[in-house]
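For reference, the structure discussed in these notes is given below.
Of the protein chains in this complex, one is absent; all others appear in place.
Coming up: chain A.
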């Protein structure tokens, strides 16, 4: 499954509706950038979609959800725990297999941090932690990527590197971004959220930064 069709999405907080009701159809091949000012409901929408499409998606939540005490390797490897029997996973916890080591290391190299493979994630910087969560999502290799501000802690060149890697690895994706240039460059469709509603839904190449700025 890579596309989805959801309707009647709503979310309330403290009795007050913060999102929806809205409908959303995502087709295979849609690489969507979700934009809107903070508090508009982007994170809530991503969480709702994640709940709805089952867990058949790779998710990069804003809070990352890393296991701080484990090294980078194991945090990435967690993306494929379902692919191996329990004994294999348990052994990997003590001593990873060479095959997995190579694969994870190659992935981290693409993200520019393969030298951190055995460092506990607790001692990494914010940007490095973000890339570990991204590596886990890529390693998970689901048909759909849901990501909430995945490059917020990365500097310019690195943000571009990671975004192009994500568009290359995932045909279908929904990524919340606050950076308008990144949104235009790494998507083919843009959805703008304003006051909990879809205020903009257009192909990226028909939009200019000025069109999007109207949402802020």
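Here, a residue touches a chain if its C-beta (ideal position, glycine included) is under 8 Å from a C-beta of that chain, and two chains touch if they have at least 3 such contacts; residues count from 1.
The rule is short, and it goes like this: contacts and distances are computed from a predicted model.
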item: Record-based protein name (UniProt) of the chain missing from this complex, from "MetA-pathway of phenol degradation", "Putative tricarboxylic transport membrane protein", "ABC transporter permease" or "NADH dehydrogenase"; value: "ABC transporter permease"
item: Residue, one of A:17, A:37 or A:56, that touches the chain absent here; value: A:56
item: Hidden partner chain, touching residue among A:65, A:126, A:156 or A:214; value: A:65
item: Candidate in contact with the missing chain, chosen from A:20, A:41 or A:79; value: A:79
item: Options A:90, A:164 or A:188, residue touching the unrepresented chain; value: A:90
item: Where the unshown chain meets chain A, residue by residue; value: 54-56, 59, 61, 63-70, 74, 78-86, 89-90, 93, 136, 140, 142
